[in-house]
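Complex shown without one protein chain; remaining protein chains in place.
A and B are the chain letters, set down in written order, and residue numbers restart from 1 in every chain.
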Amino acid sequence: MSYLFDTKSGTRYLMMGNDAIVRGALEAGVGVASAYPGTPSSEIIEQLSRASRERNIYVEWSVNEKVAVEVAFAASIAGLRSICAMKQNGVNVASDFLLHVALSGTRGGMVLVHCDDPGALSSINEGESRHFARMLELPLLEPGDFQEAKDMTAWAFGLSEELRSLVMMRSVTRLSHASGNVTIGDLPPTDKKAVFRYDGPLGDPDTGPVVTMPVPKNHVLLQNKLKKARELFEKSPFNTYTGPEKPELLIITSSACNLYSLEAVRLLNAGGRVGVLKLGTTWPLPPELIKKSLSRADKILFVEEVLPFTEENVKILAAEMAAEVGIIKFYGKNDGTIPMTGEMNPDIVVDACAKILGITYSPMPADYEAAAQEMLKTLSPVRDLTFCPGCPHRASFWNIHNALAIDNRHGFTCGDIGCYTLGFLPCGFNTMKTSHSMGSGIGIASGFGKLKQFGMDQPIVTVCGDSTFFHAAIPALVNAVHNKSDVIFILLDNSGTAMTGFQPHPGTPLDATGHELPDIDPAAVCRSLGATVEYADPFDIDGTQIALLRLMEEGGARVLIMKQMCALSPAKKGKKKFEVRVDENVCIGENCGCNRFCTRIFRCPGLVWDQECGVAVVDEVICAGCGVCASICPSGAIRKTEARA
Amino acid sequence: MKNSGIGNDPFNVIITGVGGQGNVLASRMLGNILSDQGYFVTIGETFGVSQRGGSVMSHLRISGSSAWSPQIPRGQADIVVALEPIEAIRVMAYYGNERATVLSNTRPIYPVGVIAGEMEYPDPGSIREALGRLTGRVVLIDATDEAMKLGNPILGNVIMLGAVAATGLLPFDRDDFKTVIARSMPADRLEINLAAYDRGREMLLETT
Partner (left out) sequence: MKVLGSNELIAAVIDAGLCTGCGACVSLCPYLKSHDGKTALLFPCTRPEGRCFAYCPKVEVDLDEASLTVFGKPYTGEPLGHYIDIKAARAGHKMKKGNFQAGGTVSAIMTYALQKKILDAAVLTGRDGLRPVPRIVTSPASVAESASSNYSAAPTVSAFNQAMKEGYKRIGVVATPCQALALAQIRSNPMKEKNFTDPTALVAGIFCTWALDYRRFRKLLEGRVDLNAIIKMDIPPPPAEKMEIFTKNGTVEIPLPEVREQVPEGCGYCFDMTAEFADLSVGVHEGRTDSNTLIIRTERGADAVNGAVRDGYLEVSDLPKENREHLAAAAGNKKRRAMEKAAGEGLVNTGSGRCAAVRLSSITVQRGGR
């Protein structure tokens, strides 16, 4: 049985951190769940959508994070419990609305789960979203293991209702995407009733209109909520201490770093010398608990990701409590004991503790390490990121790159974040020259397109994915059209939110639970703005390049929709359209006229260079059968035939 | 909770490979098999952008007492299962030790840098020799080739799980595997997965 439907409390499951959050929300009787997909948060809504019918939940993939919070907020002030999930930079997108939600307050329990990605394992930033809690004046929770991820989520809804405030709960990749054992609790009844009451007096938290004014009064109320949160957090079971009463060194940690810290203490066999204070409620900090903890030891090490958030907050309290806690030597990110950036792991904590405690620890004998490092250097060639075999983006960037090069006016491509971000790498022929937040490619291009008066005559191309188009590109496209900016806007339409696992979006005809919805045609949106719109199939190499070269002759905002489904889409995955092979008698290999064009330049992982025979070969295990390489082979040696169904 | 049947506690398994090889699935199958038996299992995974042609690693911690870090500390691997041979070297270089057992598939997946001619892919002999220098327990298995004989190269991951079972280093058998497969896959996939598991088991026993 799936943990989603198991009503028997006490059963133990192996689940991902995100699953644990889902179960916690189910146990809290969540009524509405909304999100925009973003690694490592996406599974939360995906899983909730599976339970939506049985547990009577409205689940939505919203157009972007800000709207997702607005949708969930509506549920809250209609008396339901609601949850929103997003990756770290999603909070930036939602932050304007969040600022106002903080001030207006909530009714039904409302939890914002924001999953940070320390180390940028699946991100193009290493944003630290915890700072928003302090900035927006909202309480912040951080689960320290898998069981806590479930328990804390369930608890957070009640906390939200008690405080009448949205509660932020921060996860990280190593928790959201890691798995551990979780013992489940009860599921509540599924009957829920929504009604928005607005007839009461202004300022009545249950019945009045929900507005942020009067601001001075509401701001005081908000600060009072934080004061109350502080009091509640003093007694929270999610703040735990492990170790001797008076340790030599106290580690203050939270989230996955809790597990790294415990691991380090074990490896160093230092359980008698080191204590670990794991904080689950990291904003606002409970001062009495902190005072008690600071009094335990005169050496304190902060272990957290990414920025020294808790470190700085604790230091402020330590300064206020200096008379009581005495002089403490602090170790952490600010003094360089722990790197200021990047992901943490047990080894970093081991090194830091070993240094502070004067313990010698070496994870490998020196000669073993030397041999291993030598092998790493000589025998394990690095795997650069690349587009999947059969990926339409490879073909799209091939066409864009070639058209820009043939046009020969130093044209360039602005992009943003999606699988296609890899377009800046050799797998995308180094085509993308700017890449920032969602929708920023067209915004930047809109600016470039107005630099003609300063002598800039480079053609400007910008790309974004179909999901990104709806998320954040439309306002920038409006800007480009309205301001008569000379840009070619290429919509890389692969029919879904491919990077995060193929979630639907407003351009697809299904909702999160697989029910039909009206799909919104991006072409119609663009046309309604006054942009010219054309289509191209990126797998049609010649046709697409000719279209691009023609568009580069024209002015104004031009839209080209490059439509080809993602190779990993359910409709395509595992099904080859073509059988592809290389005729070794025709392949001219390294000779003048080719010089390994397919393997050296096109670099699809499905192609392999046979050094002995001096010809290219198709790796049938890897090849996805898109057939594009047959179009780029200069000697016609790559042959494609329709694959048998 | 269980506290016997595993050598070290936590017992550390790394399943490594390249995006798309079924690495995550293999780690979840193994994790569920052991969780079913009462062990605390922690799995650390990376996916997302790293799936796109990059190296993909899953870390499994098996313990009788508690959850552990989803990242295994340096030099602490007990078993390394590599779905791609050079990934075994990469993992051993960081997590290896002389007591570790390495089970590696033999079929290369060439990094794009190799395809492009910018880097060299080592020959099978050098890979075997290198792994042999890092640990005395190395088993190379033609998992992908066998999987293709069974009709689908993706079954290589299950063949490798069968091989892990045959080492006897972890306390599980065919029935435990079958229970998890039956729970997590459509019924029509059961037989082929069991066949792959059996093949992996046989292959390990043949080579050792």
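Basically, a contact is a pair of C-beta atoms (placed from the backbone, for glycine too) under 8 Å apart; a residue touches a chain by one contact, two chains touch by 3 or more.
Keep in mind that this is a model prediction, so the values were computed, not measured.
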Shown chains that the omitted chain touches within the full complex: A
From A:Lys150, A:His177, A:Arg273 or A:His401, residue that would touch the chain that is not displayed: A:His401
In chain A, positions touching the absent partner: 401-402, 405-408, 429, 549, 590, 592-595, 597, 600-601, 632, 634
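FYI, only the chains that are shown with their structure count from here on.
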Partner chain A, residues of chain B touching it in the complex: 18-20, 28, 31-32, 35, 40-50, 52-55, 67-76, 86-87, 89-90, 92-94, 96-98, 107, 109-117, 119-122, 126-127, 130, 133-134, 144, 148, 153
Residue ranges of chain A in contact with chain B within the complex: 12-14, 39-40, 121-123, 145-147, 173-175, 177-181, 256, 259-260, 262-263, 267, 345-347, 350, 363-364, 368, 371-373, 375-376, 378-388, 419, 422, 426-427, 499-500, 596, 599-601, 603-605, 607-609, 619, 621-622
